Each structure stands twice: as C-alpha cells, then as structure tokens.
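Only one protein chain is missing from this complex, and each of the others stays in its spot.
The block that comes next holds chain A.
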Amino acid sequence: MLTDLSGWTVAAVVVLGVLSVAGGIAVFVVDSMARATFALLASFLAVAGVLLAFDLVYLAVVTALMMTIEMAIMAVFMIMFMMNPAGLMPMTMVHNARGSAVTGAVTFVVLVVGIWTVDWPIGRTERPEDSTRQLGEAIMGSHMLVMLVIGIGLFATILAGTVLATARGRYDRFGADLAAKRPDDPIPGGLPR
C-alpha cells in the first residue's frame, strides 16, 4: 500500500483528481468565455476537494474562496476585453495549437519522469494535531520574510498594472496645473470630495 489513507479517501482523491483534469480540459474545449472560466473554477474546486479529503481544511476552504473570487473577477475582465463582449459567440481558448501541444507534452513527460525517478523523502514526522495552526505558525514565523516579500511584490505589481492600464492620470483629474479642488472623475463615488 502506498499510503495509510482510508479506501474512501483514496477513492475521493482519484475521482476529484479526474474531475479537476476534466475541468482543465473543458477550458479548452468549450466555446464560450463564461463556460471556460467556470470550467476552470470547477477544476479548482475539485482540487479544493482533494485537499479536503487530505484533511487540510484550511487550505481547501481558502482555495475555494480565493479561486471563486478570482474566477468571478476574471470572468468580468476576460469578457470585457474580448472582441465579442457578449461572449456567447463561438470562441476558443487555444492559441498557437502546435506550439502549446509540444510545450504541454514536454512538461508532462518531464513531470512524470521527475515524479517516478526522484527518490522522495518519506514523511516520518507525526501529523500535527491542528494543521491550520501549524500553517499559521509557519507563515507568521519562519516564513514571515518570504510572505512579506511576496505580498509587497504582488501589491506593487497590482499598482503598477493599474497605473499602466488606466488612461486617466492626475492631470485629467485635477487639471493641467493640478489646481482643481475636486477631481473630475467620470464616476463620482460615494464620498463628498
């Protein structure tokens, strides 16, 4: 036996794993942006289910939470930036079919060879009482520096992306000499300014 997991867990992991792969394939088969987005979400939710089967509840729930919000927002942007914003007209997620097929096949071979040839260490440590607490202590303790650097890096990327993408700058908002008291915004917002 490869693992000490129960038969039900193994069955659930296998079924959910197949589902997640099927969802991933569906992304490139369906012909609508909305369906592609939610096929990807279904794939992520299946992965969250695998994590749940491994009793890693926090990681499972957080995966479902983050990926759902991410896919919902991605659907908005993907459909907004499509040539056909209605999105129900036929489209495809496949571009450069030959190149991507070669890349996919090579990646698959490399991963499979790696998985079966690397001498993986066998976990001999006791499973922690509360994996959520252990994860929190790792993130807020020994891995704090990494998390902070990643967080700031992501934040800077988001800000830079927004600044590059927006057509309006401060001169549009406050006038050529930046003297306007109130910014001239197309959407007024909720606060008196």
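We adopt the following convention: contacts are C-beta pairs under 8 Å (C-beta built on N, C-alpha and C of every residue); 3 or more make two chains touch, one makes a residue touch a chain; residues count from 1.
To be clear about the criterion, contacts and distances are computed from a predicted model.
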Fill in: Among "PadR family transcriptional regulator", "Pyruvate dehydrogenase E1 component subunit beta", "NADH-quinone oxidoreductase subunit H" or "ABC-2 type transport system permease protein", UniProt-listed name of the chain not shown
"NADH-quinone oxidoreductase subunit H"
Worksheet entry | Among A:Ala22, A:Val61 or A:Met91, the residue in touch with the chain that has been omitted | A:Val61
Worksheet entry | Which residue of A:Val13, A:Val27, A:Ala46 or A:Ala75 touches the chain not shown here | A:Ala75
Worksheet entry | Residues in chain A touching the chain absent from view | 32, 34-35, 38, 41, 57-58, 61-62, 64-65, 68-69, 71-73, 75-76, 88, 130-133, 187-191
